[in-house]
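Of the protein chains in this complex, one is absent; all others appear in place.
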Amino acid sequence: MALVSPDNRGLRLATRYAVLTIIALIFCFPLVFMIMSSLKPSEQLLLDTASLRAFLPIGDISLDNYSAAFKRAPVGLFVFNSMLVTGVTVVLSLLICSMTAFSIVFLNWRGRDLVLSIILATLIVPFETIAIPMLLLASKLPWIGLDGFTTGWLNTYRVQIVPFIADGLTIYLFVQYFKDLPHELIEASRVEGASWGQIYRRIVMPLAGPVLATAAILKFLAMYNQYLWPLMVVQQEQYRPVMVGLQYFFQLNIAWGEIMAYLSLITVPVLAFYLFLQRAFIASIASTGVKG
Amino acid sequence: MATSSKLTSSNRAGWLFALPGFGLMVVFIILPFFFAIALSFTNQRLISPNPTEFVGMANYKSLLGVGMITLEPERDASGDIIRDDSGAPTYPKLRNFTRKNPDYPKLDGMREWTSWQSGENRTYVLARDVVFMRAVLNTLIFVLVVAPVQGGLALGLALLINQRLRGINVYRAIYFMPVVVSIVVVSLLWRFIYDGNNGLLNNILSSLTFGAFSPIDWLGNPDTALGSIIGMSIWQAVGFHMVIWLSGLQTISPTLYEAAEIEGSSKWQTFRYVTWPGLRNTAVLVLIVITMQAFALFSQIDVMTSGGPLDSTQTIVFQAVERGYGKQDISGGSTISVILFVIVLSISLIQRWLTRERR
Partner (left out) sequence: MKLFTLSAGAMALTAGMSGAAFAQTELTMWYHGAGNEVESQIINQIVSDFNASQSDWSVTLESFPQAAYNDSVTAGALAGNLPDILDVDGPNMPNWAWSGYMQPLQIDEAKIANFLPGTKGIWDGKLYSIGLWDAAVALVTRQSIIDELGLRTPTLEQPWTQDEFMAALDAAKASGKYDFALDLGTAWTGEWFPYAFSPLLQSFGGDIIDRSSYKSAEGALNGDAANAWGNWWQGLFANGYAQATQDGADRDTGFNTGKYAFSWNGNWAALGTLAAYDDALFLPAPDLGNGPKIGAASWQFGVSASSEHPDGASAFIEFALQDKYLAAFSNGIGLIPATPAAAAMTENYKEGGPLHGFFALSQAQGVLRPVTPGYVVQAKVFEKAAADIANGADVADTLDAAVDEIEADIEKNGGYGH
């Protein structure tokens, strides 16, 4: 046992915080820059970028950019659309991808290895390269809704949701996490006669807190930042998401102040979602009793 | 025997669980990708009144075609080599051989990719599409730098942030902030920072060196542009992988750490023999995800440099989009994506094979 004097411990603690804080400064400056800039008129904003003034709320400070942004574009509508599409996709994605991963890791079925290889291979396909075939497909897909049988998914919410529910990354996240869970637990409950559905619901998913949080935030980010796809399949303002909305601000004389205000506004939901998940994250860590 | 197969083999349940996810992927990723593969053997345009024709491997040849030519130095009337001011021999212009020269039909339309001296002569490697070759090379550089650096830094941050300290959640949130902001937005912000005249980076560097540092046009200089984009990309995405590492760290059983503590192992030993083995699956995941994302490098390029200056930041996906959409050559764009797919697939197969051998 080493003897640790209280002073020494205090110093070590201080060093730790110092390191953490310096790194924090490196990571938070764009957000600070964005928010501070959103309070300044464009001309001052551009002059300030040359110095540390960019990070300080000094000069001509007001909320004018925010009211101007709301005047220029239906910001509330865009955020609503993005939140709706993102929220639904995340929930469905967590459910369906975890089921697929569950099946791959715990069940033994013909074709399993092939399916996993194909899923992994899809990680290599960048979305940009399949967008055109997907567009042709989406314009012809059938749907049964309130108004009966229709074809063509353009200008809807579903065309922004359904294609992105299942993706290789999310499935792979679950697969890697499930591999580390104790298989004896599953086999034991199998012997006791539990159905696969029960095992999924009562044993595996309750243990999946950390990976659910990780998968959720990653999916959230990917969906919230969608640009190319909604641009191609949505021609009506009422379904437009936030990143397409950003283009409303790139006029010939770019209003940087308004852009910063808009960006600050659309970043709030993502940050809130992450903070919320982080708490859930901590809770699930606490429940499994893992120490740092 | 019967019990064991009942335990583990369950075709019906297995497919039932996997089908919703796998089925959606077949419809929305795999089928469109097969369509893209089919397009790469045609001359299909994004929009055109001309009929689509099967062209075989023509798209692949025009992207990947390479050639070689060795030129003798120019000589004056007396047979002496003509040298330029610095004393190096001069050579006839390449364009005399590669443009509409009936003696060299195979080289028609090619451009210099690289060259070297062999005695008095100079040997040129020519490529039918030099820009694409640059794109492949740049992408590989990007992947080779970003994968280890970003993965390592992310692990360091995850370990740092996994401590039990008061207020650690605040830091955890801050480290993740760059990920929360869309890459398009981050690229816009960094353009201000990298600005060549009065950008923040130049100003900071010049005040740190008391003015000795002369400003660099980070994105406008072919020597620094790719490096600048690499730096920004690592900074932006490192929090993403930190989160994946973190969730991996959570799966390591606390009893192992307790045992290590009782054994009196050092911090490094604990990491080496407890933490790292426990992160094996996570490490594979992080490496694969970073590699895939790095190969898909596009948004940063699109916002910050459009592939310039002098092709120093061309990438494979940027070229695919530029051709497929910008130049309406959807078959050319599809060909590039198939080539990318083959490159990445071979790399991961080689990776797999290597790791399998070692075990």
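In order of appearance the chains are A and B, and numbering begins at 1 in each one.
Throughout what follows, a residue touches a chain if its C-beta (ideal position, glycine included) is under 8 Å from a C-beta of that chain, and two chains touch if they have at least 3 such contacts.
Just so we're clear, the structure is a prediction, and the values are computed from it rather than from any experiment.
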Problem - Touch criterion as defined above, residue of B:12, B:95 or B:352 at the omitted chain - result: B:95
Exercise for the section: Can you list, in ascending order, the chain B residues touching the missing chain? Expected result: 43, 45-50, 62, 93-95, 99, 109, 111, 191-192, 195-197, 199, 217, 219-220, 222, 306, 308-311, 322, 325-329
Completion exercise
For chain A, residues touching the missing partner are 43, 46, 49, 71-73, 132, 135-136, 138-139, 152, 154, 231-233, 235-237, 244-245, 247-254, 256
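The working rule: only the chains that are shown with their structure count from here on.
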Handout entry: Between chain B and chain A, distance of the C-alpha-averaged centres to the nearest whole Å
Key = 22
Completion exercise
Residue positions on chain B within touch of chain A in the complex are 7-11, 13-18, 20-25, 27-33, 35-36, 39, 46, 157, 160, 162-165, 168-186, 188-190, 192-193, 195, 198-200, 203, 235, 239-240, 243-244, 246-247, 249-254, 257, 281-282, 284-285, 288-289, 292, 295-296, 298, 317, 320-321, 324, 330, 333-334, 336-337, 340-341, 344-345, 348
Handout entry: chain A - residues contacting chain B, complex
Key = 13, 16-17, 19-21, 23-24, 26-28, 30-31, 33-34, 49-51, 54, 96-97, 99-100, 102-104, 107-112, 115, 118-126, 128-130, 132-134, 137, 162-169, 171-173, 176-177, 179-180, 187, 190-191, 196, 200, 210-211, 213-214, 217-218, 221, 224-225, 227, 243, 246, 259, 263, 267, 270-271, 274-275, 278, 282, 284-285, 288-292
